[in-house]
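Sharing a structure with you now.
Every protein chain except one is present and positioned as in the full complex.
Take a look at chain A:
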C-alpha cells in the first residue's frame, strides 16, 4: 500500500518543530507500524536526509518504549496493543496518517517522536517499590496466603508497562492511571501494606510536582491503555490517598 505520512519533526528540545509530509510506497499490510517507520527511515537515509527519531526496544509489546500518537490516538487505532504491535492492515491504501509525539508538559519532546518520560521514573522512585530488608529472619513471601481475587487484581495492575499512553490520551495529560496501577499493585498485597501510607502520599506528591493534569474520569486512558489497566485502579488510589491522610 502507498501512504502519506504527516510526521512531527523537531531537531531537538530547544527548537520549534513542525509537521512534515512524506510518501511511502509498497508497504506490506503485514508490517508492524515500526517496520513501516523503518522503511521510511531507509528512504530518508538513502536520500541523505535525517531519519525520523522514534522510541522502540523489545518490539513485542512488553517494554513500553514505543510511543507515537497516531491518527489522534496513542499507539494508533487498534486496541490493547503498543505501536510495535500495531499492524499496517489497520490502514487502507492511500491513507494519510498523522504521527505525533506523546504530548504533555511532563513529557517534553527530546527529538521528533521521542519524548522524555523520566517523570514516570521519578514517580516510581518516590514509592513504587517495597523495601525488602534481609534481617536473617525474613518470611518467605510465598508463605503468606493471598486471596485469588487480590492476587489477580495486583497482577492486572502490575501489567502496566509505563508507556505513557494514558497521559497522552487524557485530555488533561493526567498520569493517574499509571500512578493508580503502581499504587494498586502493592496496596493489594500484604508485602505492600507496610509502606502503603507513605507510598501513596509520596507518589501522588511527585505526580503533582511533575506537572501532570487532574483526572476528570473521561476513561480515555483505560480505552487506550495497551494493557487494559482499569479505572478501578484510580478509584483504589483515591481511597488509599484519603485513608493515608486520615491516618496522619
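Following the convention adopted for this analysis, a residue touches a chain if its C-beta (ideal position, glycine included) is under 8 Å from a C-beta of that chain, and two chains touch if they have at least 3 such contacts; residues count from 1.
Everything below uses one rule, namely that contacts and distances are computed from a predicted model.
> Tell me the UniProt protein name of the chain this structure doesn't show, selecting from "RNA polymerase sigma24 factor", "ABC transporter ATP-binding protein", "Succinate dehydrogenase / fumarate reductase cytochrome b subunit" or "LytTR family transcriptional regulator".
"Succinate dehydrogenase / fumarate reductase cytochrome b subunit"
> Any idea which of A:2, A:118 or A:245 touches the chain not displayed?
Touching the chain that is not displayed is residue A:245.
> Who touches the missing chain here, A:66, A:86, A:106 or A:154?
Among A:66, A:86, A:106 or A:154, only A:106 touches the chain that is not shown.
> By the contact definition given up top, give the residues of chain A that touch the hidden chain.
Looking at chain A, the ones touching the missing chain are residues 6, 8, 19, 69, 71-73, 77, 98, 100, 103-106, 169, 171-174, 176, 204-205, 207-208, 211-220, 223-224, 231-232, 234-239, 241-242, 245.
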